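One structure follows; several queries about it will come next.
This view holds just a subset of the chains, kept in their places.
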Amino acid sequence: MSLEKSPRHEIAHLGHVELFTSEPERSLDFFVRVLGLTENGSHGDSVFLRTWDDYEHHSLKLTAAKTSGVGRTALRASSEEALKRRVAAVEERGMGIGWVDGDPGIGPTYLFRDPDGHEMEIYWETERYQPPEHLRPALKNQAQAYPGRGVSVRRLDHVNYLAKDAATNGGFVCEALGGRVTEQIQLDTGVISGQWTNFAQKSYDLVYTNDWTGSTGRLHHIAFATDTREDILRAADIALDNGVFIETGPHKHAIQQTFFLYVYEPGGNRIELCNPTARLIFAPDWEPVTWTEAERAKGQAWGLKTIASFHTHGTPPVDTPAQ
Amino acid sequence: MSLEKSPRHEIAHLGHVELFTSEPERSLDFFVRVLGLTENGSHGDSVFLRTWDDYEHHSLKLTAAKTSGVGRTALRASSEEALKRRVAAVEERGMGIGWVDGDPGIGPTYLFRDPDGHEMEIYWETERYQPPEHLRPALKNQAQAYPGRGVSVRRLDHVNYLAKDAATNGGFVCEALGGRVTEQIQLDTGVISGQWTNFAQKSYDLVYTNDWTGSTGRLHHIAFATDTREDILRAADIALDNGVFIETGPHKHAIQQTFFLYVYEPGGNRIELCNPTARLIFAPDWEPVTWTEAERAKGQAWGLKTIASFHTHGTPPVDTPAQ
């Protein structure tokens, strides 16, 4: 069977992501009061939450569960035809599960898994969010009024998965979904230990980094974008005074040059607050930037050493394998 | 009677200010939810409110009244002896009223008026604010936890009065209270139409500008300082989506170079949100900077024309005199 490489721009953007938490009340408080998301309904064990400038029904599906980790990641196709093509490409690779009832606000949804087992779904039809009166924005080119509550993140930005083999999964995103690797890490052994993939001009949307435990299907972090770097600095103060654990930052990544702050939400999942400044990837023939071990050893952009827990904390937690 | 000019540093800082509003509920909502102040008790028709880094009981006393305008401005003396000397200096000038019961958290308080009739009070003893558990800051050198609600202003910054004669009142602040004029406006007629006075390194604390209506005792605005200019930009978005009237800004004043945003609170009083960047006045022999009409005609620092309502809106409102 010959698998043709997918054309670009078949996936428009990351739609929403599901997060599991065994501390649903505290996690909800974190996302609503500390990050400034807005509730937009609930269903069963899940609460739907949205950032103020995501245009769909929700950005985050927070689901009470026995443990932490990531549930389904939803991707919006660029058109109905693109949806069909992507379903075919996924099925061709044997990763498909089938059509399912989508979340509220979402039309026909096709469920599948990436090679590492993370659940993903793809859809085309979507309802544009209609804010209630008290959340109506003053400017009509904005999805919802600016909340002015806590960090007030602008959008869901990206998902960073842990995977047994980053390159296999990054390859799947490129080949089946039309993504492209914009940056990656290559160890001295030749192993690709991390891949950042994007779907259009935003510099990355889905990221895979190797899971040191050899487990599958786990999460490194999900990220929300703020409007400014100052929002990240302010977020650090908000985290500090709300007893939110700050893992590392604020600082600037060398990879992708994102300004970042990493915190843990009460359910234990790592959350990145990120700001790209004005950086975008324009070159249609962008060559992946490959970072070596020696380059990574220099730490982040301004010299901050990569924190050790970046290599040991993922969700859900697993027993660390004997060395 | 020979009135000796006061030494410097007799007044430590602006303590708090009282604001009148005929819309007490809406004004309270504005200060708490939009600006991010914290309630700290109430008494009669007044609610006490504080910013997160003012160290005393309250920064603002919001009093329900028939109309808008400014009530008493409270100044903290630099020492008990300074308090006595200032009371003597005020009495010497015939502006004293007498000792009164101070607001909560404040010790013996001496009430007086400036030449234009604005009520002022001066005190030395004060209780340092002890935050309740849920408002305790993570860093012990901070008065209260950062609220992360609305604009989250840092401190009460200054009061800008309207006066029949700015220079007489600025002179009183200098001579009786030890203030100093850091900047002023001089019309082509020779009339001083505005004076900015300070008590220490902060570039201004009390400001007088001429009241075009010839009225006395009125208010141009009170100002709250934010930590950053970005906070001012964010404040503009918050005002926009909360239906708060933005009069002018954000922009940078030529005078004092303050980055500003002017809004009206629901009671009609003008509120400035301001940020000085890192500007301070260090020279002990600083000569007042005098701006001419021609210079003022250039507008604010980056060219924004001074808005007409700056010369016509004051509180409480008065019938404009026939021209």
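Lettered A and B in written order, each chain numbered from 1.
Definition applied: a residue touches a chain if its C-beta (ideal position, glycine included) is under 8 Å from a C-beta of that chain, and two chains touch if they have at least 3 such contacts.
What you are looking at is a predicted structure, and each value in this text was computed from that prediction instead of being measured.
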item	value
Full complex stoichiometry in copies [only 2 chains shown in place]	4
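Going forward, only the chains that are shown with their structure count from here on.
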item	value
Euclidean distance of C-alpha centroids - chain A vs chain B, Å	46
Residues on chain A engaged by chain B in the complex (per definition of touch)	34, 137-139, 145-146, 148-151, 228, 230-231, 234, 237-238, 240-243
